[in-house]
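The complex is shown incomplete by one protein chain, all other protein chains being positioned as in the whole.
In this document, chain identifiers A, B, C and D correspond to the written order of the chains, with residue numbering beginning at 1 in each.
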Amino acid sequence: MSKRHLLAVFSNFHEAEAAVTELRNTSIKGFDSNEDMIVKSPIEHPEVEEFLGDKPVYVQWFTLFGALMGGLLGFFLISGAQANFYAQIKGGKPIVPFPPNFVLTYEMFILGGVYITVLGFLICAGLPAKRSPLYTSKVSEDQIAILVKTDEESAGVLKAIFTKHEALEIQEEAGK
Amino acid sequence: MSVTNLLENWAEFRHTHPVDDVPHDPYKWAMSIDMDTCTGCNACSVACYAENNLPVVGKDRYEHGQAMHWMRIERYWPEDGREFPDQGAQFLPMMCQQCEAAPCETVCPVGATNHTADGLNSQAYNRCIGSRYCSANCPFKVRYFNWYDYPTTENVWPAEMTMQLNPDITLRGKGVMEKCTFCVQRIRAGERSVKNEGRILRDGEVQTACQQVCPTNAITFGNLVDPDSRVHQQWKAQRVELTVDEQEKDKEEGGSDLRGYRILEELRPYPSVMYLERVRESAI
Amino acid sequence: MHRFIRLSILLMGLFAASSSYSADVQLAPLTTADDLGPAIEQPIEFPHNRHAGLRNPNDPTNSDPLKGGMEINCLYCHTYARRDSVAGIPPIQKCIGCHQNIESVRETPRIKKLFEYWEAKKAIPWKKVHDLPDFVRFNHERHIKRFVFQQNRPVQEVCGACHGDVKTMTVARRQKSLAMGWCISCHEKDHPVTASGNGSLINAEGMPSSMGSLAANGVSIGSQAYWYGFKKPAANAAGAEVAKGPNDCSSCHY
Amino acid sequence: MKDINEDIAWAKINTDVLRSLESPRKLYWVIVFGALAVFSVAVGCEVYQYNMGMGVANMDNPHVWGLYIATFIFWIGMSHSGTLLSAILHLMHADWRKPIYRFAEAMTTFSLMTAGLFVMVHLGRLWQFYYSLPYPNDRSLWPNFQSPLLWDAMAIFTYLSSSVIFLFVGMIPDLAICRDHLHAGWRKKLYTVLALGWEGTDRQWRNFRVTYLTIACFLIPLAVSVHSIVASDFAMSQQPGWHVTSFPPYFVAGALYSGCAAIITLFIILRYTFKFEEYMTLAILKKTVRLTFAIAMVWTYLNAVEFASVWYSHDIASKEVLIQKATGPYAIAWWGMIFCGSVVPLILAFKRFQTNIPVLLVTSLLLNLGMWLERWMIVAPTFSHGIYPWTWDHDQWPSWVQWGMVFGSFGWFTLLFMVFCKVFPSVSMYEVKEMVYHRTLASKKLEDSGMQESGKGAH
Partner (left out) sequence: MDNNFDRRDFLKVLGWGGAAVALSGCGNTSVEDGKETVVSYVEAADYVMPGISVYFNSTCAQCDAGCSITGRVREGRVLKLEGNPDSVINRGKMCGLGQAGVQHHYNPDRVREPLLRTGSSGETITWDKAYALIAEKLNGVSGDQIDFLTGTVSGHLKALLGNYLETLSSKNHYVYEAISPAVQRAANLKSYGMEMPRYSINKAKVVLSFGADFLGAWVSPVHFSQQYAEFRKGVDGQRGVLVQVESKMTLTGANADRWLVVRPGTEGILALGIINALGVAGLSLPANVSALVNAYDKERVSKDTGVSTENLVKLAAMLKERSPSLVLLGSAAEGYEHGSQNAAAINLLNQVLGNVGKTVEASASVPFPQIAPTIGNTAGARIVNNRLASGQTKVLFTYGVNPVFTTPAEMGFKDNMAKAGFKVAFAHYLDETALQADLVLPLDSALEDWGTQVAEYQPDGVQISVQQPLMEKLHPNTRGMGDILLALLKQRNPETYNAFDDYYAYLRTALLKNKPQFADSGADDDVFWNGLLGSGIINVSGNLNKLSDKMAVDINLPAPVEKDSKYPFNLIPSVSAHLRDGRHTNQPWLQESPDPLTTIVWDSWVEIHPKKAAELGIVEGDILQVESKSGSIKAQAYLFPGIHPDAVSIPLGRGHEAMGRYAKGYGVNPFHILNRVFDRETGELAMHETMVSISKVGKRVIVVKDEGAAGGHQDGRRIALSVTSDQVDLSEEV
């Protein structure tokens, strides 16, 4: 079944919202509003999450893992190094002293947290990505776009919905 | 790196020193300096220059406080406000106190200065990167930094004079911190030679250059854990203990008959050098 | 989406596993391989193989140097090593001591050169092959005393631990890395305190190895400045007293 | 006075900001080349010092640290403003930060990089710098993790890398804008790579929001830890004047203070050179100024607490150092610090000066001078008047090499900063759009619901 991509550009958030709502409520063959619809916007609209439905974010799990690993690794790498650094006594302090190691563990905790969070972000957001099939630079200016993927035959229906909601422009491309 | 090693020997790695009771064995090098016999003649300081390849920095550098005397003789005047110092001056030879809990050791970013098993505050010149944190943290200010490249660009030792340099000591280039080592080269040579014989060093077998030269024998150096050593006996007689931050002398009320003390003991670096108070005749 | 999450869990697992492994493994020195130092041109191409090499196996009594080595003890020429921190180069006197009676090679170019130096009473400017930085104080005497005299190991093996297989070389060439980590890898190992016997200093990987059980009937190495229980001589599995080498910075650097 | 004109068209935001990447005012070039010249002074000094030894900086044996460490702390402190604006205010939903946080964050990054220079310059053996890094090596050696300097290094590394990441992550949508709207050339290629294929999809925005918030959460404790660790370089020692319990918060307050002052300075400069009058509005400046004033008072308080606790204690040595600061050879610098740090900010309390650009420029520079003096007064007097009287020095004054290096570091910072502003959008476009969007929504809402109420109230 050949697929077709459509990109509708809206000048106005409310129009886009209406279009999305309609798409979500309309059952179209070969179009699943959860999978096949992407909203592109120049700014972050918290409302998009609402009208697009509950989509999970996993980044925080990366954060948790990264921070814990960073802290653990920090402590053990440092303590291990101290214990094997010819076990030299310094300043009468224990060879594995807690206060400095905690400081460093703390830093490693944050370091691990930040690094892995960003890694998680890239993974979860699918970045770096190639250009999607249809894109308009207007999105990075002031317009909102809805990219949909659908069966060849349903394209018309979708187009109609977009037009109805005063899409400024509709791009079209044959999918792979 | 081994975490296994870390966990296996955990208790050992958590000892604090010197307050946890882990005595030095078989050596703990220490000193005592009798200020009643020290005359301030500076022979020790010159001997130190000779033994340890200390650069003579010259007038300009000295003026800028960049002198390299590992052993400096401080001269104090009595502070009683009299017109004349009629009890003389007081001389105090000051060098690295080889603290047991040395404030300089913890702060070195590269671990160039450590506490050795025989109780020295060691300095690995080649490891030093010159952050000078150790000196910043030394309460006695007995660490000396090579502000210039004395051997080369400063030409402190013109051609013939290089022949005097002691080959048993690393010659320090610019950017390296240095200090009194209790003549570690002599200690190491001594330790090695007796190891071959399967015994430990006896008192007097290793002398520091300053002790060796001192015309009044004001400096005693030796192994503090060796009960036969003079330094041990002196410490014992003065009831000065290495691991204590307040000695008998200061605990007793109203004039004790002891005169051994350690400088800046209250900061708890546990110095390895005991000073004996200067005595002045009371009858005159 | 789940694809990504699966991938990331995999990645995280890998990361955690590898890092916990690396945290627990005893790091070996980075360079352990016999990295041959550069070939160095010497004033006289001294043939170590002739002097120290093994005798011709076909004829163990053979003393014809062209057919094999003479198995001269390293310490015969480098005699300072057992009494001195530096091994030193033998005085020309020593070379001449033997060679003035060896007519067979008297006219070879190398020996002629040697006699030239001798007659001019000029020292031979040998190039240093094993040249540690000046701030490293390696003591030959202690190592020879401990391993050759106290533990009775073959001289060539003991010297070879650091100097490589000199008996197969002509002009000596550095084989071992001599980096600090390399030295330490040996000092951090438990060596028998008292021993006589064989055993190899070098294991199959060319690394210094710790010793197995050895009879404790040698001479004590004497007290060493150890600190804390785990650094002191302790009995190993076989009951022999073992200890690590000195581990203070100031053992070698001052 | 509104923080920003709500009617501003989104497309205009793009063009305005992107224009800054193309054609700044002439002053920009003056600043860049001036900075280059200033920086070259430091390079010259460093080459000289490297060849001759640290002695040319005229430090001496008790007095082993000088302006390098003081300026190091100064730059570390400076970096805290970025975090304050981008992370703390972000968490507090103070959306007026949006037009100005980008450059503040860049400031964080570059002042950290400048601070790093001083660590290097300070080392006696710069060529052995790698000894202090923890990595497996042929010597089987590790650095000494007990040293506060290593904590410093670790904290700064964490802070620098996290800040760079935070800056970069926050810039991704803007990079996409640049990619889309700049004419072709090497820069477009750069943006294409850096934008990572950002298209503003809902998935991207969703994860972006969480990520940004999370990093912001990490950054706040991190920033606090960085400067309190720098404080522990001193507080951990037993030296009089350094061994002060209140040092960590004092350092953090000082850091925020100098950061804010620097923000005001740079705000004014950027606003002019890149013609950002419409975004970096006086209203925002006013808010920043008020924030600065508040922090100035916190700092003044902590300063007073420090002195008071020393005064009240029985620590003779510390007391003497304090007296020496006020009366000794450093008296001018010390009173200068008090004046610039505690008296000058009082100007900021006056409404009419809160938006007076010339006055603010001068004031903010004075505040920074005061904060620099503060760092110097923390480092130097203790050396001159330590625990051990024999070593008190009487004539330790930094040589021209030290001054040159300090001077040059400003060139280095300015250079990096100005180049950054020319290459990357120094005003966050997408966030200004968000700000405009939300403000519009809010005022609309206010109009809808509040018409009557405000009408009631007004009349």
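As a working rule, contacts are C-beta pairs under 8 Å (C-beta built on N, C-alpha and C of every residue); 3 or more make two chains touch, one makes a residue touch a chain.
Fair warning: this is a prediction, and the values are worked out from it, not measured in the lab.
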Counting contacts across the entire complex, name the shown chains the missing chain touches. B, C, D
Identified contact with the non-displayed chain, of B:19, B:41, B:194 or B:244: B:41
Determine which one of D:30, D:316 or D:349 touches the chain that has been left out. D:316
Decide which residue listed in C:51, C:174, C:191 or C:244 touches the omitted chain of the complex. C:174
Touch residues of chain D, complete complex, unshown partner: 62, 125, 128, 316-317, 320, 384, 387-395
Take the complete complex as the reference. Which residues in chain C touch the chain that isn't displayed? 37-38, 40-41, 80, 83-86, 88-93, 117-118, 121-135, 174, 177-179
May I ask you to list the residues on chain B that touch the chain which is not drawn? 35-37, 39-43, 45-47, 49-51, 56-59, 62-63, 67, 69, 72-79, 83-92, 125-126, 128, 149, 151-152, 157-167, 169-173, 176, 209, 212-218, 230, 233-234, 236-238, 255-259, 261, 263-264, 275-284
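In this section, only the chains that are shown with their structure count from here on.
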Between B-C and A-C, which chain pair shares more contacting C-beta pairs? B-C
In whole angstrom, the CA-centroid distance of chain A from chain B equals 62
Please list all residues of chain C that touch 2 or more other chains. 23-24, 26-27, 184, 227-228, 231, 248-249
Quick one: which residues in chain D touch 2 or more of the other chains? 141-142, 144, 146-148, 150
Which part of chain B faces chain A closely enough to touch in the complex? 1-3, 5-6, 9-10, 12-19, 100-108, 111, 113-115, 270
Show me the residue ranges of chain D that touch chain C in the complex, using the header's touch definition. 136-141
Interfacial residue positions of chain C with respect to chain B in the complex: 22-27, 133-137, 139, 141-142, 145, 219-232, 248-251, 253-254
